[in-house]
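Only one protein chain is missing; all other protein chains are in place.
Every chain is named by a letter (A and B) in the order it is written, and numbering of its residues begins at 1.
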Amino acid sequence: MEVLTSLFNVALLVAMLRTTAPILLVAMGGSFTTKAGIFNIGLEGQMLVGAFFAVLGSIWTGSAWGGVLCGVAAALVFALIFALLVVTFRANEVVVGLALNILAGGMTISLMKAVFGTRGSIVGQGIVGLPKVQIPFAREMLGSWAPLISGYTPLVYVAFLAVPLLVLFYRRTRLGLHIRVVGEKPEAAEALGISITRIRYTSSLLCGLLAGLAGAHLSLGYITMFTENMSSGRGFMAVAILIFSNGDPLRVLAGCLLFGFADAFSLRLQTFGYPSYLILAVPYLVALAALFALSYRARPKLIRETAETMRRFLSAEPDKPSNPRPQ
Amino acid sequence: MSLRLRAILGQVIAVAFALALGSIVILLIDESPIRVFTTLLRGAFGDPGKVAGTLLQSTPILISGVAACIALRGGMFNVGVEGQLFLGGFAAAVVGFGLDLPTGLHMLVGLAAAILAGAVWVAIPAYFRVRFNTNEVVSTILSNYVAILLTSYFTIFLFKRPGGWSETPPILTSAHLPELFDFSRLNWGLVIGLVLALLTAWYFRNTPGGYSVSMTGSAPRFAEYGGVDIKKRGFWVLIASGAVGGLAGGVETLGVHHRFMEGFAPGFGFDGLIAALLANGSPIGTILTALFFGALRSGSLLLETDTAASREIITVIQALIILSVSAQVLLRRRGDAQGGERRWKF
């Protein structure tokens, strides 16, 4: 019992929200490309260069926000290259995404060696981390629950605010609507004079923007350091979430919270002496299980639909013609 | 023939373009491209030992590349070669130190265990891919992380060599892959890789089964119409690909390290995939691209000591090569016929 209460408490929830933030940011970014009908496996790399250049920018400018700006700019460059190759040159998106991931991994390590002369990680060196935001009166209002809403770095708030904003974006703005149309029914977009190319570039860049923020959060958020391949598959998990959520912001949030929880919970378990290697595998296993389970679940729907048509069809008088489809 | 020549020429031009881009990157990190490339050449081919080192590095890339080729020919991406390689290497090590068998047979059983491990590991993504059309790119990538963590766990907590680092006990010499020369660790693994590449090429070119697989990859609806069971074929193609990925790990364990250790073959699986992509899914072409990447890897060992560049600069060059190749002809044909991937494309 004691173990349980010390496992599940406010701190765990706080840790969950914190670990959810980076994957939520990058998944929200991927939501744009998913909705626009692009399979973007390159999220991982965009996030990684975002993290690296955020550290670099933070040292150069001496300001965390300067770092964030640099990180976002680098991720945007990657997003632009992705869009150029995939949209304009019509290259295979899986190949381009994977190559950009590999490029990001090699480039950050090479640059780390070139700039800092070190391997492995950059710590200290004058990296300025993001400040923590204290919500006024949080303690007075919520007491010991205050850490739930107060004391996070700004990008955590950005990540969670992005969810309702994206819901609004897809429902209420022209651009959001057109992104959905381009992904779902490009021929409808074309017939109405909506440029598929322009929309796909735009969504790819929006994706780079959020992936860059996610990276900056990794390296300037709770820990102010950069390590080799520090995105450690979060971009790929985001892609898994995007596949089974179809990029819908609320479902993406649900998926990301699941991973945030798995992440925070496994970190917590580690402190209880469970072997870290198995614990570290938990988020990936959760991602895989969700991916497989949800693609399996898609089946009963198909069966239901079929049964329904059968019923409708049998209850109708046999002579009543229905709708044949044209070629 | 001239079509194929043009395709090869296209790849060569793309590689040259990527090398030019890579030179710019090298200039940006304040190093001379000429020095970097000559160091790479020296490191790869400087003396017989270095050449052997290049071949040694090429071996796992070649076998992983063949694994990736098999999946590509069937119209799928096996991005999980890295994980299959780790599991294969681990399984071979367990057989290597855990069983006591006669020389030769011991080695064969070790390789068989590696093959089995790779095949089993890819079975779930493969099943879901053909049955429910679950994207195999994501599922195999994610399973890489699990495979690497899982093998590390077993190595550290179950089979840790007493007093040693994070590695299994050494395998018995009866399970070693024989070495080819006495001045290098270069071993029969290279021969296995070459034979495998040739066999795979021969299978795709000269057997009814290979024909059916190729057609499943390049024109799935035509293959289906012609009576090919494309789901079954697709499943077994991924299984075969995973099995070869496992073999790559087994060869690495039994031939080079003679034990399994944490981080024992980093990135070979990905290099193999890139080599296969650059060769446009041709196993014979993969022999050449794997040699190229092996030379880059081998040469990069000198980079750290002789230049200011880190050895990861070769990863940058590899990625640039794939990007510039992708912009022109890479997998255009197979990409078009990607039945499962097409829902993302129009």
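A few remarks follow.
Keep in mind that, in the parts below, a residue touches a chain if its C-beta (ideal position, glycine included) is under 8 Å from a C-beta of that chain, and two chains touch if they have at least 3 such contacts.
The working rule: contacts and distances are computed from a predicted model.
Its UniProt record calls the unshown chain "ABC transporter ATP-binding protein", which is the correct pick from "ABC transporter ATP-binding protein", "Stage V sporulation protein R", "Phenylacetic acid degradation protein" or "NADH-quinone oxidoreductase subunit K". Touching the chain that is not shown, out of A:Ala15, A:Ala36 or A:Val181: A:Val181 (per the contact rule at the top).
The chain that is not drawn here is touched, among residues B:Pro33, B:Gly46 or B:Gly210, by B:Gly210.
Considering the full assembly, B:Ser218 is the residue among B:Ser64, B:Thr200 or B:Ser218 that touches the omitted chain. For chain A, the residues in touch with the chain missing from this view are 168, 171-174, 177, 180-181, 184-185, 187-188, 191-194, 305-306, 309-310, 313, 318, 320-327. Contacts to the hidden chain, counted on chain B, fall at residues 205-208, 210-212, 215, 218-219, 221-229, 333.
Definition applied: only the chains that are shown with their structure count from here on.
Taken in their complex, chain A has these residues touching chain B: 37-39, 41, 81, 85, 89, 91-96, 98-100, 102-103, 105-107, 109-114, 119, 186, 232-233, 236-237, 239-240, 243, 275, 277-278, 280-281, 284-285, 287-288, 291-292, 295-296, 298-299.
By the touch criterion given at the top, residues 25, 29-31, 77, 79, 124, 128, 132-135, 137-139, 141-143, 145-146, 149-150, 152-153, 156-157, 270, 273-274, 277, 308-310, 312-316, 318-320, 322-323, 326-328, 330-332, 335, 338, 341, 344-346 of chain B touch chain A in their complex.
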